[in-house]
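A single protein chain has been removed from this complex, and every other one stays in its place.
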Amino acid sequence: MPAEPLLQIRDLSVAFRTERGLVQAVEGVSLEVEAGRVLGLVGESGSGKTQTLLSILGLILDPNAVLSGSVRLDGEELVGMPNRRLRRIRGAKAAMIFQDPMTALTPVHTVGWQIVEQIRAHSSLSNRAARDKAVALLAECGIPDPARVVERYPHELSGGMRQRVVIAMAVSCEPKLIVADEPTTALDVTVQAQILALLDRLRRDHGTGIVFVTHDLGVVSEIADTVAVMYAGRIVESGPVQALFAAPRHPYTHGLFNSIPPLRGPRPARLTGIPGLPPSRGAPETGCAFAPRCAYAFAPCAARPPLAPEGAQRVACFLPGETKQGFRRAGDLAA
Amino acid sequence: MTDRILDPSALPAAAPLPDPALGGAKEASFGPWATAWRRLRRDRGAMVALAILCLVALACAAAPLYASAVSGTNPFATNLNGEVTIDGTAQPVLAPSTTGLGLGVTPIGPTWALGPYMLGADNQGRDVAARMLYGGRNSLLIAGAATVLTLVFAVAIGLLCGFFGGIVDGVLNRVLDVLWAFPIYLLAISLSIVLIAEGLTIGPIDIRAGSLWLPIAIIGVVYVPYVARPIRGQTLSLMRSEFIAAAIALGVPPWRIFVKDLLPNIMPRVIVLVPILLALNMITESSLSFLSIGVQPPDASWGTIIQDGQGLLYSRPIVALAPGLAVALTVLCLNILGDGVRDAFDPRAKVRIA
Partner (left out) sequence: MLVAILSRLGRLVFVMFGISVVVFLIFFATPGSDPAARIAGRNASPETLAQVRQSFGLDQPLPVQYAVMMKRLFVTQDLTSFVNRGQKVVPAVIKAIPVTLSLVLGAAVLWVIGGLIVGVAAAATRGGWTDRGLMALSLVGVSMPVFWVGEVMNLLSQSRLHHTFLFSWVPPLGYKPLLTDPAGWFKALVIPWVTLAILYIGLYGRILRADLIETMQEDFVRTARAKGLPESRILLRHGVRSSLIAFVTMFGLDFGALIGGGALLTEVVFGLRGVGKLTYDALQTLDLPVILTTVLYASFFVVAANALVDALYAVIDPRVRRAG
C-alpha cells in the first residue's frame, strides 16, 4: 500500500450562502501533493483556485461559507478541525504566501518583528534566538544585509524584497507544505524568475510540498511537477506537466494555450483566445460549465462530465479521444 | 460580491430566482439612487428614526395650534401673578419659594394632562410645553437652514478648488486651512458676540439683532471648512480620473463637465453628510442658545429653555430636562438615520465632521 501523500484533498466543495441562494465556488475538487513536489493550480480569476487554497489552511472564515469534503495534511484531517487546533498547524506545518507582497505585511511593524512573531508563536525560542533565526532566514531567501533589513518596515522595501520576506516568514517554521497564491503575479518579470528559483531551491533543500496557484502558464511550466486546470469551481484537466503541456485534452486547456503566443516555432497569424466570459457566479447546476463557450460542444455536454483518466492525464470532457488528441499545441512552450 | 447580475444570459435558463422581491434582472435597471433608497427602506432602525423625526417636526409645526387649542396659554408673555385652575382648585402659576432662604419663586409643576401647564411653567410663568413646541420650531429651522447654507458654500468651494486648481485652489485652501484650525465654538462665539447686539449689514443683506438669521448664518459658516475639504479632495481625485480626462479631451465644455460629471459624483457624499450635519447643528444651536448667544428672548429654542431651567434645576428640573430630552431624541434619530444613509449610499465613507 503506497504511503498517503503529504496533502490529499478529496471531493472538496466550498459554497457561499448569499441573498440569491447558495453559490458554489468550488465543487468536488480532488488533489494530491507529494513531499518535495510542486502542484500548479491554473485557472482564470474567479475559477475557485484561491478558495481551494484558503480552505487547505481553514482560512475561509466567512460565516456564510459551507465547506464539505476532506483535506488531509500529513495524515491529519483538517476539515472540521476546531480553530484552536488548526492554529497550531497554520504557519507551522502549512504556510501560505499571498499574491500581493505590498499589502501582505502589517505596515506598522518591522519585518523582523513579524518574522519573530511567527517563530515564537510555534516554538519556545527566546526573542534573541528567534531574531537570529529571522536574520538567517532572510539571508537564505537571498536578501542582502539581512541584519539591517530585519529593522526595516515593509514600506521601505521593494516588492521583490517584500515577497522574499513573506517567503522567509512562510518557511520560518519549516512547514511541510507551502501554499502560494499567485506569489509572482505582482512582481516584475526578472524578480519573478528569482522568486521562482528561490521556491524551487526551498522545496529541493527541505523537501517542502508546494501548491502553486497562478494563471500564468509560463510560470507553471517552469516550476510545477503536476498541473490541475480549474474552470468555474471544478477541475477540468490534470496531469504531469510535460504530458499536459505537450497534449492538452480539454478544449478549455487547449484554448488557454492558444491564447498565449508560443515561445518558439512559427507564430500563429492571430491568437485565438476563448470567446465569451466565464460564468460570473460559480458553476451552473447541470452540464459542463464550459459548454456555452466551447466550440466543440455537443448533445452529451448537457450532463456533467466526470474527471476520467485519459493517457497520462485526467480529463473532464465527453469528446471522443481522437478529437482530444487533435488538440496539438501551436507551439511548444513546454519543450 | 456585487449586487448586480452581470449578464442575464450567463444564468442557466431555468435558474430559479430565490426571492422574487429582490428580483434579479429587474434590479439592473435601477440607478444608484433608487438602489440606495431601496437599501435605506430595508433599514428598519433608520425608518423608525425617520418616522419619529417627522412626528417631532409635525408637532413643532403645530405649536400655534397647541397654544391656542390645548394649553390656552401665551408662551411668550410673562405671567408673574397669574392663577390657573387645576382639578377644580385655583393655583398660582408662580408660588414663593419654600426652600432655602425663601427668595425667588417656584413655578407650577407639570400637570401631565393635556391643558394648561402640562409640563409646568418656567420662572416667568410661561407654559413650558408650549414653549417647547415653539422652541422646537426654531431649533429645527435653524439646524435645517444652517445645513443648507453649509452645503451650498462647501460644495461650491470644494468644487471650485478641485475644478480650477492653481491659484483659486491655493488661496481658498489656505483660507480653509486657517478656519479648519480655528476651534468651532470660538469661531461661533467670536461671530456671535460681535453680531448679537447690532446685527449685520453687508450691502443688500441686512440682518437685525435678534433675528433667527444670525444663528443660522453663524452655524452655517463654521462647519464649511469641515465639509468643503473632503469635497475638494474628491473633486481633485475625480479630475484626475480617466473619464474626466476623456471628457476634457473630447472638448466637452467645462460647465457641462461640472454639471454632468462632477456634481453627480459628489452628490452621494453630500447626501451622506446631511443627517450628520443636521444633528451637529442641533447640538451647536442648543449650545449657543444655552450660552445666550443663539436665539434671543423672547424667542425660544430648546437651548434657551434649558438655560431658563438651569436656575430651577433642583426645584423644577422638568424645565431643563424636557427640552434636553427633545434635543437628545432628535439628534439620536438623526444619527441613526445618518448611519442608515451612509450604509445605503457609501458604506465605506468616513463620516465625522467635527
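Letters A and B name the chains as they come in the text, with residue numbers starting at 1 for each one.
As a working rule, contacts are C-beta pairs under 8 Å (C-beta built on N, C-alpha and C of every residue); 3 or more make two chains touch, one makes a residue touch a chain.
This one's a predicted model, so the numbers in the text were calculated from it and none came from an experiment.
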Fill in the blank from the handout: In the whole complex, of A:82, A:107, A:144 or A:309, the residue touching the missing chain would be A:107
Fill in the blank from the handout: Among B:58, B:167 or B:202, contact with the omitted chain is made only by B:202
Problem - Among B:34, B:114 or B:193, the residue in touch with the chain that has been omitted - result: B:193
Practice task
Among A:52, A:118 or A:253, choose the residue that contacts the chain missing from this document, as touch is defined above.
Solution key: A:118
Practice task
Identify the residue among A:49, A:90 or A:234 that touches the chain left out of the display.
Solution key: A:90
Problem - Residues belonging to chain A that touch the chain removed from view - result: 57, 59, 61, 83, 87-92, 95-96, 98, 100, 103-110, 117-118, 121-122, 153, 155-156, 166, 169
Problem - Residues belonging to chain B that touch the chain removed from view - result: 174-175, 177-179, 181-186, 189-195, 197-202, 279, 283, 286-287, 290-293, 303, 306, 309-310, 313-314, 317, 320-321, 324, 327-329, 331-332, 334-336, 339, 348, 350, 352
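Everything below uses one rule, namely that only the chains that are shown with their structure count from here on.
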Exercise for the section: Could you please state the distance in Å, as a whole number, between where the Cα atoms of chain A are centred and where those of chain B are centred? Expected result: 54
